[in-house]
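Shown here: the complex without one of its protein chains, the others still in place.
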Amino acid sequence: MSALLPAIILVPLLSAAVLAYFRNSWSKTAISWVACGSVFASFAMVVALVVSPEEVFRSGFTTWGKLLDFGLLADRLSMWWMLVVTGCGLLIHVYSTGYMRGDPSFGRFMAKMNYFIFAMSLLVLADNFAGLLMGWANVGLASYLLIGFYHKKPAATSAAMKAFVMNMIGEAGMIAGIAIMFRVFGTFKFDAVFARAAEAPHAVNTICLLLLVGAVAKSAQMPLHTWLPYAMEGPTPVSALIHAATMVTAGVYLVSRAWPMFEVTTTAASAVMWVGAIGALFGAVVAAGQNDIKRVLAFSTLSQIGYMFLANGLGAYVAADFHFFTHAFFKAALFLTAGIVVHHYAGDQDIRKMGGLWQKDKFATVALVLGMLALIGIWPFAGFFSKDEILLAALHSHNYVVLGIALLAAGFTAFYNVRLFSLVVLGEPWVAPGAKVSGKKRASAHADHAHAEHGHGHAEHHHATPMAQVISVGILAVLSVISGWIFFFHGQLTFLEPAFHGLELVEEKINWALAGGAMGLAAVFGLVSWMLFRPGGLRRQAEVDLGAKAGPLVRMFYFDDLYEWIAIKPVQALAAFAANVGDAKIIDGLVDGLGKVAAALGSGLRALSGGYVRRYALTVFGGVILMLCYYVFYA
Amino acid sequence: MLASMNLYVALAAVLFALGGIGVLVRRSPLAILMSVEIMWNAANLLFLTFARVHGNLDGHVMAFLVITVAAAEVAIGLAIIVLLFRKKDSADVDQVAELKN
Partner (left out) sequence: MSSLYVFIPAGLLCILGALGVILAKQPVHQVLSTVLNFIGLAVLFLSLSGEFMAVIQMIVYGGAVMILFLFVIALLTARKDPIERDSGHLPGQRVAGWAFGGAVLAMLTLIGVVGKGPTKLADIPADFGTVAHFGHELLTTHLLAFELTAFVLMVAVIGVVILVGRQKG
């Protein structure tokens, strides 16, 4: 059985290589089948591992000396994650076959997506920190390749670069942490390090803080979060898979996996908690001001991952992983639905130009609503249970400030979701001032068509939403509803428990007071939002006004500008200085001054650089003789 | 049973120096390459000698690697030589002075 482990990782890699080679010669159907087939194979293997009664599977690779003892480990935690990676990955691959069909580089896209699945699997299944780091770096590369997929668009390429550079900063911290760990413990393997973590709590604290730097960069938490909104330049399936469901949650995985180390630390665990709490609130607030539908979802992701970090920091690792599970489904559902929605509006992602989705596409509206309800955390949707567990963890640990922040963030979550709903779904489709009258007429004519014939506006397509997209979004929407119900059977607790043995896991019953309070707060915020943004509401006209100046929310509290000011402008100024002043005046001046001296020496030395190889050899031998003289006469 | 190790080391030294002389004195690129081969072999001899002294095979492995790299290098070197001297009259290393200054 454990022989399946390498296969899970390698099948997508092989498929990626094959697809990359044949990307221009095979038909799109063939490419689709190969790509989805390989992810399906991995998923099937993961399921086989999950249903078997054993808890842990190990598989070893060859040992490369004592330095790198590489193997694969599938304990309950990694199996839990792999279910999402391969399962959600499969659904998103299926979606992509419909969504990206019109793109001429379809083969390249599917190859890169498969490569990502390989990289993420490697990250999750490795049994040592070095392997995890390899997976980490590879997912970073995959992210770069996929964000910059539309490589002719300068916005996309610079976004990809930004993501990569910021991740590199995180990786620097992470590598430092892992290096210190190797120095202290002498090994990279998880089991060995965790068993001895209690011996050196201060060192472990430092290590965990450095690992946190890496996790923060990868998971786009504050303060290394500015790359995430720009990463939305990638195609929508990419945003769904990488920047919502799996890659950005790698930071959560890292902390969950290293839980024995975090349990021993003093400040690192609370650092994780605070990073999460601040991120949760910040993301939710900023999302309320964004005008690009994908950016709203991006900040929503930031906020939800903040919740996961919060739970991890409190020691409620199971709650964090449960929230990761449900979040993957409803966030992916939201992103993929957003893809369909954007298609209806001729590719325009600005929500101020949307509206009236209910008339255009009932399926998309329903999917959107289901995902949103799960995201807000309304009973009995999935998000309710997982978010509630996190709040309970905060309550149990008597961390009331953090609980307050989390509740506030939940309120804002409702706020921005209802805003999004109002602007996109309700009302009449936005009409550009001075547009032809036929636009409006077509919109009302389409009220008859219930199913996915989208309003034309300026689009040229005349096809319904492809079945592939409908099916995958449908499955994900259903999962958003039901994936929380495994809570009722404490399924996730008993499944994950063996991975956290030794840790006291509290069996969470629903605390109806807290849950009710959270939902009530969400309802209040949602109501306010609805009052503001519904058609005819107080702020609707102002929101929809395209010419309005971008306020602090849209500018993401100016973080981006701050970083530009701190990091980029000084470097550019320094470069300009070096080029214009340093090079031209200072260095040239020096050179001229020394030139006279150099000329005198020049002719003598010039013989050495005559270009004759044998002369070079002669000088080398001269040096060798000098060294030998030392050995003969002095040693 | 064996000749004293000093003799082996001295022999390796002599071979190395002879190879070095070959590199410095000859003008044909092929001759130079062959002289470098002799230097490599001297190093291999040293590796094997000390492997025998210490009783483990690390020296053998190293010599094996040297042979491999040498073979690879000869292949590329010969390719370069062939390309370089295709158009010229004589294969004289001194005529290839493009690295001048």
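Just so it is clear, A and B label the chains in written order, and each chain counts residues from 1 on its own.
One rule holds for everything that comes next: contacts are C-beta pairs under 8 Å (C-beta built on N, C-alpha and C of every residue); 3 or more make two chains touch, one makes a residue touch a chain.
Note that the structure is a prediction, hence the values are computed from the model and not measured.
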(Q) I'd like the shown chains that the missing chain touches, ordered by label. (A) A, B
Q: Touching the absent chain in the whole complex: find that residue among A:Val56, A:Met467 or A:Ile625.
A: A:Ile625
Q: Name every residue on subunit B in touch with the hidden partner chain.
A: 1-22, 24-28, 30-31, 33-35, 37-38, 41, 44-45, 48-49, 51-58, 60-61, 63-65, 67-76, 78-83, 85-86, 88-92, 94-95
**Q.** Positions on subunit A contacted by the hidden chain, ascending
**A.** 62-65, 612, 614-615, 618, 621-622, 624-625, 628-629, 631-632
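The rule we apply is simple: only the chains that are shown with their structure count from here on.
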Q. Hey, which residues of subunit B end up touching subunit A in the complex?
A. 20, 23-24, 27, 32, 93-94, 96-101
Q | Residues of subunit A that touch subunit B when the two form their complex | A | 606, 609-614, 617-618, 621, 624
